[in-house]
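See structure below.
Only one protein chain is missing from this complex, and each of the others stays in its spot.
Chain naming follows the written order as A, B and C, and within any one chain the residues start at number 1.
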């Protein structure tokens, strides 16, 4: 799995947005991967899910961006696939998801362009993932702190198959008082200052914002099993305090890089599948990695000022350590 | 796949009911089969579907009976599995579905008993399936004619894999004027006589009754692919005229006898899957076999008199031939 | 409900595409409508469905276009809503669906532009709907004949509530031999000539193409009831012969123009709902109107030549009448 963040050219308003792409088998290998998805609260968009659900496959890159740039990213991925002669069918149905960055970003300036998407696709590479204010996560706000892109992974024991589960979040969800880290009510212990008064999600009515979660594994899971993994991302999210409020677009997709050429014609094709009786450790890994990736998105983010002079502060690391210690962690 | 119809002991009212069981791999082989299900209109019951959806597997027999005997059949299947030491997990979640036979049967007499279920399970065998007034289909009414159990199958060409698709219906749906056979408006050409005035489904408000459709194949399909097959049963049903009215329980399940030991621990296990690009002929076979099985349920049924002196007439074969000829078939 | 078709500026290849928009309550009234959706075979895209499913509402226009222009149409609808100050939330999640027109259209030329979408939105009006080669339906192929946009409606009797059900299809599905009209195997009676040899959908492997179906009603249906209507579109499609092959994107959405201000804050709001016991006539109307709209799409279409010299002939009206007569219609 490789992933790239596009650089953005400046526009009218403060541009605090971008695009993140994930290429499940890398740029050159267009072999589809088995996938499944789940919507915990669907106030958001993830294109391409109807075909994922029907076919069991994710056939190309996953794109993550802001809410109002999903269409551009989607069609640009197709244009890139056309150029690369990488269409699996005569058409393409890309998976592109979003969270809303309008508190910091000039979202209605529609600043993400085809060239940004191409740049992200062409720059994608293996290795450590930049976290915080990067790519699609650039302008995100998470539990009243600066959010963004976060990642984490777990490796199962050899007895459990030695599989890896990796999670990438684009985290833009929650209100400050909800935030829990390792079971500790961090959000209540670090209350919002006056400066945060107008922050989305600070009102009593509930969450503003959303979280997109991408779960990747090398465990040989079939589509219906990957849907089970996607659903577990909910439980990791819950551990950080979210109740998945009405305005959240909490949409998750899981894919497996195992089982190459599972849909190659003419078939029938041979694939492997984890026994359901042995799948629980993969569930636990998904829950844990999701919880950690959300924390990492906040820990990796930096204070940012954007449109209308809005500023969102980063999670103060010292305060976090102090609070965790207070609660015996 | 083997299937058995239980004999019923007589009860208070006219007993016009029974139980049909389908054992996907036969009585001795308890290896689960991949399965998927679909509800076109859910005014009915099919127990066990939550686990089919989650696990991808059908772990035991499928039972078909009347609406008010589903529970007895379900628990009786468990009791039989306990006796046979055939539980896959420490518990069992049988798939049992139903249609309502209360126009002809003393349904509230609860006449199906554990011994009937055991008898059906123990009598199940391979080979031709009795059609019409048999097993769970005993008291059914279909498009205003006597309905019941019907079956049909298609064998794909060698180029398409030479797979077989078999369909069994317990047909209890539709109103007379809706009936179409081979595109011909048979129902309108054979109007109901006075005797039929009180028949369920003869009112303008819509269907009474339901149809359960079981699709079985030896094509190596994964659970998400079998769900696609189950959904196609809708299209075969539509060709016979149904609009799947509010009071219909039109619930379908599809399973594949391929891929033995797909869930055997510890795994991972090797399974085969038809390429999605080659799956359409299996869809077509499902549509055609469903349409034909519904017709066969009516053609195989005999006129029956039941509770309250209700009589439902069989589809008159001569009239059917006359009408088909009139419409150039 | 008003609907507009955008004019398209010419591009490099033969441009045989466009965009159709449906504004459920007209251009000025942005009050959301209750909605539900269903995917019979999801080899296609309908954006915005995750929020329709979650919220029960369709909050803006529905757009229909070709597969590779969905993103442009989606973001353009947002841009238009921003200009009109017509966003319900700080963000928008438009519903945009597609069928593939690459046999006649230079689909990879990405010819649909923001100005075309704006033009369609601004030109939308009440009244008769242009059928055949128009809007998003411009380059469509249906059962081996020229397809496109089709519409039909049914009005229920006063006893059934006097409600109207209207259906609009963007019809691009099926192979010639499958075509049935009024139960008659029209497709087999009007075989393809040599010129059609390379036509999508003429191969034995199955369908190429898709159908988007939009069901609109003034019956006061709640979201879960509208989903039932959307599912019935399947049955109307089945009557025209489709088996909903693997490569079909057969995706349906239904909405109701009843129940104004159903989501207005602060609420709670008062809405009306049809009793489920009285909903079957609405199902029947949906099935019938869908079947007719598909035929109307073909009847209204004209022979078209597009990319690579491809020509798709219109359904010959005289042949159709001859065949229907032969089968006693």
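Basically, a contact is a pair of C-beta atoms (placed from the backbone, for glycine too) under 8 Å apart; a residue touches a chain by one contact, two chains touch by 3 or more.
Owing to the predicted nature of the structure, the values given are computational and were not obtained by experimental measurement.
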Option from B:31, B:54 or B:218 whose C-beta touches the chain left out: B:54
Omitted-chain contact residue, chosen from B:79, B:123 or B:182: B:79
Which residue of C:83, C:272, C:302 or C:322 touches the chain not shown here: C:272
Contacts of chain C with the absent chain, listed as residue ranges: 53-57, 161, 220, 222-225, 228, 262-278
For chain A, residues in touch with the removed chain: 40-41, 159, 180, 182-185, 204-207, 228, 231-232, 234-239, 242-247, 276-281, 283-284, 286-287, 326-328
Residue ranges of chain B at the interface with the undisplayed chain: 39, 41-51, 53-55, 67-76, 78-79, 82, 89-93, 96, 100, 102, 107-108, 110, 247, 249, 251
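Definition applied: only the chains that are shown with their structure count from here on.
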Core chain by centroid distance, with centroids computed from Cα atoms only: C
Chain centre separation (chain A, chain B; CA means) in Å: 43
Shared interface positions of chain A, touching two or more other chains: 53-55
